[in-house]
Structures are given as structure tokens and as C-alpha cells.
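Left out: one protein chain. Kept in place: all the others.
Just so it is clear, A, B and C label the chains in written order, and each chain counts residues from 1 on its own.
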């Protein structure tokens, strides 16, 4: 294996699915928010992505069984939208920029096959006094403004590192639309509370009016 | 040479050979156990693997002759099983994850050509008070449980780094079965005693009932 | 994306265009000088270059919109010359030498298609007491000597690191002619003054007699 490859479990029929990314990363906020979405929409895994860019170890579970690092693609259909939800337990090394670019383009190619043209990426930024605020960046100024409310702020003049930033940037270059949600964290440990806050903002954006139901569920 | 390549010395006829991996690594436990198996089964080298991922030096022997780092494949046939035994004196750099994935898949491709569908990988884990216990991980819960006895424990909730973990994980993804044996070590120096303990556990698993004979031999 | 690629915005008709490089780097002197040239010649972007060698982040602007790192090619036509001006906001990692070589050759291939056979690269060198002097290196001794005056010195017996050096070296190997202008800097922060000095030297070389007009403009 010297290139990423997909293990397809089944082949869902989708209409303009929104691609939602929540990978392992700072405070695992993206992963936590994606997990909430997977549970609340009863999403099912339909594909796995393996890559030589992932760490060279296997992860062993409680029962002694093992598997290599991977990304997983979940599919969900609600009354409002179809979703492809991407989550995973590792990212390539920070130094290996080609790995990041290659993986992101493979992911966008894959989602494009199912008709995706809109992406939401989820990550984190470190601030000294986080108070559950969520920062928004987007492929256009209009989109960045559209979802502003008392819980959200526009993220301005910075960098968004890793898949959370690069997926959005490369999607934009392909003509997709999309937004990025960044939970504020001190940068220490996994942040379940921040992950939930970002999930709630996400829900208001992609499933407006269903927030209450989702909170009861999780 | 920008890809791994095999130097084939002869072409053995094999039936469902078990692939046994014992490479250089922590405490050299895998290499020591593989050496014991090679000696006790009178295995013969039938192929060598060279790769640009290995260190860029040659190793010089007592007589002043040199050779580049390599992996060696030995073949052995006992009354119970056919074996392909992989051993070697180097591993790719920890940072070069693509090298690890590529090498492991090349090795599995090679063994699959001879009909291998079962793998045993051998390595080590660091513990503060090792007492010759051997940890087991496997491709399925059933296999992990099958070989438990007073000398072995299930390895739970950790990572297995390098070829020892990745070969097992990638083999599983191909539908192979397999187990991983991890000798417990403090992490200082080569561990002949631990290597022998792991070899004895290995023998009980792959050649049950022949343990006594093997101990006399080594 | 595992190779660099060009996004062509329009396809200008050019005659022997001079390729001018001013990328992000030490003191951003090359980028500042290139920016002055773009403004003074009213150059237009006609192509963008994206590469997996660039950093794996997106840059977010004041309005919350984002884009991945990129190089931009501007085209300008003056009464004296046609120009392709290359500028950009990132460079590959210092360690990834293959990325540097590959990008530089891609850039030279691209400019060669438009008929370029002359290059000016712009960068910086660190000196302890910079006094707005500009150092010159070239593909031939004759060229290095040709542009010496009270503001310029020949750069001797050193190295020119990154795209500024490598583009000139690889262009020379292709049979191009070219010079390199290096502004002197202490190495701390962006150097607007030094960038302007280098721009003035550049203007004397490529647009002799138009210096006054350019100074008024900028």
C-alpha cells in the first residue's frame, strides 16, 4: 500500500449529501461533534479509508483484537438532508504535507461521486478564555455571515490547520460551498462540553428546528 | 531502487504456510524467537527483501565483508505445518509511515503467493516488572482467547507499533487470521531470556506437543 | 493531489517574457518587490499554482473566507518588455528538497511555454549592518558585472537557499540567462524599505529610464 484506498461496505443512494468532517484533533472536538451527529441521525458506516500516511501501528481493543488506523464514512438521511459523515482516529504527521493534500482530495473525490457539493468541517482553536463560543469560517463571506448568532463569531485573519482547514480550502477550489466550525478550547485534554456546543451549532445550521429533539437524544 | 524488491534464491512448494515474523525491534525479542524457530526447524533462506526504506549504510562483518540491510525469508516444513519465517536486521525510520505500510503489504503479497492465510507476529512491550509473561493480540476475539494459559495474557487497549502490529492489522484487513505475541521487557538491551519464553509459547501454539524436543535442541 | 497543478485563469499572448520571482521568504523582500512591480505595471493574475508541498492549512481573511496556500502568476506588458511575475505566500518545508526541485522545474516549464528564457529572482541575505545595498548573482560573469553600480555588489562565495537560488540554478542548466537580486537584511521582520530598494534596482535593470515614474506611483 503506497496510496490511500477505500473499503466500500455498501453503496448508498444519496441526493446532494452534505459532507460533515469530524476527525481526531485538538481536544477531539470534531470527533466528538461527529459522534453526536452519527448517534442522533442513526448513521451507518458504508466505507472505510486506509492510508499509508496514518501511523504505523495497530490499535488493540479490550478483547485483544486489533485494527490499523482508518477513517470511516457514515451515511444518514433525515427529512431535511442526506449526509456523509467522516470521522477517524488519526491524522497524518504534521510534517507530511503531501499526505494531507492527497488524503483531502481523495475524500472530496469520494464524496463528489455521491453528489456532495457542500461541506462542513469541525475543529478547534486554542483561546485563553474559552466560553463555549464557536468560530465560523466559510468559502464565501455570505455563508460566513449567514449563520452568525449569539453563540457564533466570524473567525478572522488566522490559519486553520490540518484536514479541517484543508478540506474546506480544497473544496472551495473545486467550486463547492462550505463552512468550518471551530470550538474554542484551552488545548488541554478532550473537550466533551465544547464538542457538544459545536454539535448544537451544527444542528441549528443543518437541521434547523430539530435542536430540542437532538438534545434529548444525546 | 526506489521500491522494495525481492531476491529469490529458490522457489519452495508450500501448502498453507504460516507466516512467522520476528524482526529487529524492542529488545530484539522477535528476532531472537524467530532465530530459535529457524534453528529448531532447520529452516533455509529462500528469498531476501531489499528496500530503499532501510537505513543507508552497509553492515561490515568480522572478516571485513559488507552487505546492505535486508529482510530474509526462511522456509521450513514440519510434520504439522509449513512455515515462512521472516527475520531481518533493520526497520524503516519511525517517521516514514508510508515505508512501513508499503513493506508490510509487499511482505503479505509475497506470502500470499505461497498460500499463506495465517500470520504470527512477534514483538515486545515495555512493562515495569516483567516476569516472562507473554501478551497475545489477535485478528479475532476467539483466537485471542484460544491460546490463553498460565504464561499468557490478553493484550488490551493499547497500540502495537511497527511491523509487528501493522502486519497483523493489514493481514486482518485481507481476511487472514493471525495472532501477535508480545514478550514483556524493561526495554533495556537484547532480551535472550524473554525471546526464549516467547519462542516456547509460539511452539505450544504452532507445534503443540513438540515443546520438549525443541527445548533440548536449542 | 499528489503533484503540483496549475489553475489557468486566462491564456496571455507573450513575447519572450521575463520571469520575475518574488516569493514569501526572509524579510519577505522578494514578495514586497514583486508586489511593487505588480502595482507599477498593473499586472493581472492569469494562473495559480497549488501544490501538496505547501503547508497543510488554509489562510482565513478578515471576512472569514479561506483559501489554501498558492503561488500566483501575473502578466504585464510595458513598452520595453513582457513579464510573468511569480509571487506567493508560502514555500515548501526546508527539509523537503524534492518538493523544491519539483516546484521550480514546474514553474520553469510553465514560463518556457510562454517563451521565457530570462529570469530575475529576488530574495534576501542576512548581514550584520545592512545599508540598503543589493547583492547580485547571475548565470554568467558578464551578467553579474553588467548591472554593478553604487547600489549593487556582486554576491560571492555563498549559497542562495530556496526558490530564489534554485530557480536561477535550474534555469541556467536549461540554457536560460538570469540574475538574482538579494536585499541585505538583519533577518528580523518584514522589510518594506529593503523591498523597495531592491525594487528600484530591479526597475533600473529591466525598465531603464522609467525609475522616476515608478517611484511616483508607489
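To be clear about the criterion, a residue touches a chain if its C-beta (ideal position, glycine included) is under 8 Å from a C-beta of that chain, and two chains touch if they have at least 3 such contacts.
The model shown is predicted, which means the values in this text are computed figures rather than measured ones.
Colleague: Out of all the chains shown, which come into contact with the hidden one?
Modeller: B, C
Colleague: Looking at the whole complex, which of C:29, C:60 or C:137 touches the chain that is not displayed?
Modeller: C:137
Colleague: Just name the one of C:55, C:88, C:165 or C:183 that touches the chain not displayed here.
Modeller: C:165
Colleague: Provide the residue numbers of subunit B that touch the chain removed from this figure.
Modeller: The missing chain touches subunit B at positions 1-2, 7, 50-68, 92-93, 95-96, 99.
Colleague: List the residues of subunit C that touch the chain left out of this view.
Modeller: 94-95, 97-98, 100-102, 104-105, 136-141, 144-145, 154-162, 165-166, 168-170, 172-173, 180
Definition applied: only the chains that are shown with their structure count from here on.
Colleague: Rounded to a multiple of 5, how large is the rotation, in degrees, that superposes the C-alpha trace of subunit A on subunit C?
Modeller: 90
Colleague: Using mean CA coordinates as chain centres, what's the gap between subunit A and subunit C in Å?
Modeller: 38
Colleague: Touching two or more other chains, which residues of subunit B qualify?
Modeller: Expected reply: no residues.
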